[in-house]
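Moving on, here comes chain A:
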Amino acid sequence: MIWQFDLIILVFLVITAIISLQVKDLLAASMIFGVYSFLMCLLWAGMAAVDVAFTEAAVGAGVSSVFLIATVLRTSRRSSD
Partner candidate 1 sequence: MEFFEAISAKFNYWIYVIIMMIGLYAMIAKTNMVKKLIGMSVFQTAIILFYVSIGVKDGATIPILYHDQVHAGHHHDDHAHNGEHYDTPHGTDHEADEYGYPSRHAPDVVIDGDDFANPLVHVLMLTAIVVGVSTLGVGLAITQKLHREFGTIEENEIHDMIKSGK
Partner candidate 2 sequence: MIEQAPALILLFPFFASIIVALAGIRIQGVCFPITVISMAASVLSGIAILGQVVNNGAIRYRLGGWEPPMGIEFRIDALGALVALAVSVVGLLTAIYSKRQVPAETPDKISQYYTLYLLLMTGLIGMVITGDAFNLFVLIEVSALTSYALIAMGPRRATLAAYKYVIMGTIGASFYLLGVGYLYIKTGSLNMFDIHEQLIARGIFDATAVLVAFILITVGVWIKMAFFPLHAWLPNSYAYAPTTSSAVLGPLVTKVMIYVMIRLTFTVFGADYTFGRLDWSDIVVWMSVAAILVGSISALAQTDLRKMLAYLIIAEVGYMVGGMWLANDMGLIGSIYHIIADAFMTLCVFLFAGIIFTQTGKRDLNALDGLFTKMPLTMVGFLVGAFSLIGIPPTAGFFSKWYLIQGGVASGHWEYVIALLISSLINAVLFFRIIEIAYFGIKPAEGHGGHHHEELSKESPTKASFSMLLPLLVTAAMLIGLGLYNRDIVAIISDFVSQFNFGVISR
């Protein structure tokens, strides 16, 4: 694990987490949450946790985002906060 990369990814993680929770459009929030999960997956792959990273890539960045988008499209895209 190269700690410089680790640190960069961690900073991006914090940024994406904040953006996905602050943006008012829920569809955008879901997409950015997918980015967050993918960054998390990269981080874990770097930490030699390949199985966890694989699962997160399939579940967090893949299926979770699809579930969120399905719900957002079926309910409402607007968020008051």
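Quick note on the criterion: a contact is a pair of C-beta atoms (placed from the backbone, for glycine too) under 8 Å apart; a residue touches a chain by one contact, two chains touch by 3 or more; residues count from 1.
With respect to how the candidates were assembled, all candidates are chains of the complex that A comes from, given by their letters.
From a predicted model like this one, the values you see are computed outputs, not experimental measurements.
Comparing candidates 1 or 2 against chain A, the one that touches it in this complex is 1.
Taken together, the chain A residues at the contact with candidate 1 in this complex read 1, 3, 6-7, 10, 13-14, 17-18, 20-21, 26, 29-30, 33, 36-37, 40, 43-44, 47-52, 55-56, 59-60, 63-64, 67-68, 70-72, 74-76, 79-81.
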